[in-house]
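Note sheet for the following structure.
A protein chain is absent from this complex, but the other protein chains hold their places.
Entry: chain A
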Amino acid sequence: MIETRDLSVTIGTTPILRDVNLTLAPGTITGLVGESGSGKSMSALAIMGLLPHRAQASGQVLMDGRNLLTTPEPQLCRIRGHRIGMIFQEPMTALNPLMTIGDQVAETLTIHGDMPRDQALARARDRLDRVGLREPRFPLSLYPHELSGGQRQRVAIALAIALRPDLLIADEPTTALDVTTQAQILDLLRDLVRDEGMALLLITHDLAVVAGIADRVAVMCDGAVVEEGETEKLFRTQSHPYTRQLFAASRHAPDRVPTRAETPLLQVEHAIREYGLPRPSAFAPHPVLRAVDDVSLTIAEGESVGLVGESGCGKSTLTRAILGLDPLQGGRIRLDGQAVTAGRAMPPALRAKMQVVFQDPFGSFDPRWRVERLVAEPFHLTGRPADWRTRVGQALEEVGLQPSDAGKYIHEFSGGQRQRIAIARALIIRPRLIVLDEAVSALDVRVRAQVLDLLATLRRDHGMAYLFISHDLSVVRGITDRVLVMEKGRVVETGPTDTVLTEPAHPYTQRLIAAAPEIPAEWSVA
């Protein structure tokens, strides 16, 4: 039994956690939900005794009646990995790329159990079997790069549960994974808790994930747990206003914007995009990967179209071709009747008809440029008008920021504000088509709801078309008229968004929709 009592953490004079009380009983799953910066991960680190050096913790973290906050470091080392295991969000970086998966799992055992290597490897085999990586398909001698993201996350889980810990902390364990993989990993975690009787602290920003798996839920806001209780009861009552806001935002769909025109704006006809892969041996020919395979799609003037698929399905490759960054090997793309070609061959006037908003609010801007220069960059296509500063100010106002923000640097803004700036940058030359490449995927639910509203408003005001690319079906639901589902480089299903989401025809779409976690409809507050 592990519990925190009045756990508070400050860094300098800034309070990070305030009086966090959590009880993590064996065999139960506790969901810890909140937005970024709410203190979820910091709570986990405090329990593990891995707080940053400048952090000051007070209160108690009790394990069998012993306060871990006052336990000296050498003894904590014996507890970490042995009594408390942890898995992280990014399976790509959580494993050592130079060690085989068998050695990595066995390492935990030899460190804590003083086990000889052959015994540890046998145990590692057993643990990897338990997480679904069985012989002969997954021998111990595999390296992490030979596994997919979901398989790596399974290795990370095997590592964390190698010594049958009392508590497993999972910090956004499925956020980096596709929905179908996410469903499998969540099933695995649920089974492990049931079979091994350990406690699971599941940290996530996703209410739907928690609804499907957790026994109890704690909602965090600004370093404090604002509401805690049994999952279904908490979801049905939502006694705290912040919880209610979170729920409303996660289900939010902006008002529909009617599409008027029927003239085609973007036409992709039988597009084929291939990559040469590295040669398998010195004189063998390059194997070819067909990332986009005979894709056709049309976006009408002012229409909002969704493109959905899991990672590696070819949607990013298709986006690059549509944006005129990569050439096609077959088929053609036309924007407003003119051919889209890669590189310099494409006239600036044609490029100016389309702009893009990217996913990562942190990588989308040159950190050394001021906002005015960043937002004005697309003017390169049209020539910079004399009143460009006024135009930048207007664009910033349109996305809900201040014209005075133009003089600031990008690090002075939050993730949601940055995404607004990205939209302002796309908007400034009044394009006819905006490609939104996972544009809201990295945002917290409340900020996401605001950005979706903003996108809807802008479309109503300016009548531009959207191509909305996402791995997440629930996001495209509210904002698109039509949706295309892509699998392995091909479009497998297309149709009006509501129809595709409620009555999916293709088995792949059905799988996607079945795997997407959902809050049961009857759990809403009356």
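To be clear about the criterion, a contact is a pair of C-beta atoms (placed from the backbone, for glycine too) under 8 Å apart; a residue touches a chain by one contact, two chains touch by 3 or more; residues count from 1.
Rule of thumb we're sticking to: contacts and distances are computed from a predicted model.
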Name per UniProt, for the chain absent here [options: "ABC transporter permease", "Acetolactate synthase small subunit", "Cytochrome C oxidase subunit IV" or "Catalase-related peroxidase"]: "ABC transporter permease"
Contact residue for the chain not shown (choose from A:L68, A:V356 or A:V371): A:V356
Selected residue (touches chain absent from view) among A:R83, A:K315, A:R425 or A:R482: A:R425
Candidates A:P378, A:G393, A:G489 or A:P517 - the one touching the absent chain: A:P378
Absent chain, residues of chain A that touch it: 323-325, 344, 346, 348, 351-352, 354-356, 358-360, 363-368, 374, 377-378, 380-381, 411-412, 422, 425
